[in-house]
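Complex shown without one protein chain; remaining protein chains in place.
Should a chain be cited, it is by its letter among A and B, assigned in written order, with residues numbered from 1 in that chain.
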Amino acid sequence: MDFVRWFHLLASPPHFYRFARRISPWLATLSLVLIVAGTYGGLVLAPPDYVQGDGFRIIYVHVPSAYIGMLAYTVMAGAAAIGFVWRIKLAHAVAVSVAPVGASFTFLALVTGAIWGKPMWGTYWQWGDARLVFELLLLFLFLGYLVLRASFDDRDKADRVSAILAAVGAINVPIIHYSVEWWSTLHQGPTIARLDSPSITPDMLVPLLIMIVGFTVYFAWLVIVRLQGEVLERERSARWVQQLAAGGAE
Amino acid sequence: MDAFVLVLRRDLKIAFRRWAELATPLLFFVIVASLLPLAMSPEESQLRGAGTGFLWVAALLSSLLALDGLFSNDAQDGTLEQLALSPAPLSVIVLAKTLAHWLVSGVPLIVLAPPLALSFYLPAEALPTLVGALLLATPTLSVLAALGAALTVSLRGGGAIIGLLVLPLTAPVLIFGARATDLAVHGEPTLGPLYLLAALAVLAISLGPLACAAALRVGLE
Partner (left out) sequence: MTQDPSTGLIVSSLEVWRGERRLFGDLSFELHSGQVALITGPNGAGKTTLLRMLAGLSVPFGGDVTWDGTPVQRLAAEPRAAIAYQGHLDGLAKNLTVAENLAFYRALWAGEGAVEPLLDELGLTEFADREVRYLSAGQCRRAGLGCLRLRRASLWLLDEPLTNLDAAGVDVVTGWLQEHTANGGAAVVATHQADRLDGAVAVAVEVEL
């Protein structure tokens, strides 16, 4: 089928809903397989790090979470922008669904970062670590988006106003990232070490890549599940939803 | 450009008649900056170390406060919808309003900062950089605060969340501005962070009003 036509079809809520339901179990299975494989690879197969011993293994959760947090914000801002410019309701639904998931992954990155930091720095938090500080600011951006959305009674206004905030945030994210990195390098002492594995060998890297892909698929699954609920809620007075609720079969 | 000057003069006129609204952010700046030392020891080296940070955080918060009613006053009396319907681009009107408010709140803040800096034992040699950095930073802060005001214009009591929305976005300004001041305090060259501040200001002034105008139109729907 023509890709453009398929894309347009997908933007229609009932078609999207059916597509989401079909694809959902596949995403769940795939993510489960990848994450289990990656975890096994990371916890068992990868050798202990020369400097950090087994403590570095938290990167198998920390790095994918941080990456997903960034990906989520990009997807959220992009979807919101598409919804704003072309007035596609489903795009707004995507943004709404992504936001809490992105915030959660960012929070997870912060927590795992703190867990990683404890054996390295002796404390759970280190302001000098650029990545953690950036993740914190990213979390604030997510929370700001969610709070702004929640402040509006009119869903349309909520969608469109928060789309502007998301777009401005997206432009700002690279700037914030750069400035925080720049700031942390200024105050680097010998005692502050970056959250990094000094050297990464292939048997450490491969599970990490698997985990990143697995997390991405997991993220996609979570978003699709939330999206289904969001679409149903937004379209609840439409005929196809009533039929679905009454009939049950699809 | 006629509309720009028209709106600028109008907003300046109104601002001077609402002198309480004028004075509040400035008093806020002075009060916050004055309270911070009470939270730590008055020892010279301590204050000098923390003074830069105090000044910049206080300036940040005060800028946010100053632009609180930027659009909500006009929204309440119906001027905003007239401005949105006028032939002049709304972003130009927004820029004029933001400039008016910066002139009225940002510039006095820049004037008040040096005495406060001296009270924190910052060396007099650092003052020109402080003033320069604030001159470059406050426009960006004003634009960001205006954006916060525009996003919340249709919310009752929307002002409360402006800080939440805008403060994370001001982190780069805070970082570069405080860094420039710190370098000046230690007698080192400050051109790097100042250039970065200037770049941010250019970006903010060119894109900010467009985002504000979009947000205002949604608020008026």
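Everything below uses one rule, namely that a contact is a pair of C-beta atoms (placed from the backbone, for glycine too) under 8 Å apart; a residue touches a chain by one contact, two chains touch by 3 or more.
This structure is a prediction, so every number in the text was calculated from the model and none was measured.
Student: Quick one: say which of B:Pro42, B:Gly78 or B:Gly157 touches the chain that got left out.
Tutor: From the options B:Pro42, B:Gly78 or B:Gly157, the contact with the absent chain belongs to B:Gly78.
Student: Check the options B:Ala88, B:Leu103 or B:Leu118 and report the residue that touches the missing chain.
Tutor: B:Ala88
Student: If I consider the whole complex, including the chain that's not displayed, which of B:Ala3, B:Val30, B:Val131 or B:Ile205 touches that chain?
Tutor: Reading the full complex, the residue touching the unseen chain is B:Ala3.
Student: Considering the whole complex, not just the chains shown, which residues of chain B touch the missing one?
Tutor: Residue positions of chain B that touch the missing chain: 2-3, 6, 10, 13-14, 17-18, 73-74, 76-79, 81-88, 220-221.
Simple rule for what comes next: only the chains that are shown with their structure count from here on.
Student: Between chain A and chain B, what is the separation of their C-alpha centroids in Å?
Tutor: 32
Student: Touching residues of chain A toward chain B in the complex: what are they?
Tutor: Of all residues in chain A, those touching chain B are 84, 137, 140-141, 143-144, 147-148, 151-152, 156-157, 160-161, 164-165, 167-169, 171-172, 175-176, 178-180, 182-183, 186.
Student: Quick check: in the complex, which residue numbers of chain B touch chain A?
Tutor: Those residues of chain B that touch chain A are 147, 151-152, 154-155, 158, 161, 164-165, 167-169, 171-172, 175-176, 179, 196, 200, 207, 211, 214-215, 218-219, 221.
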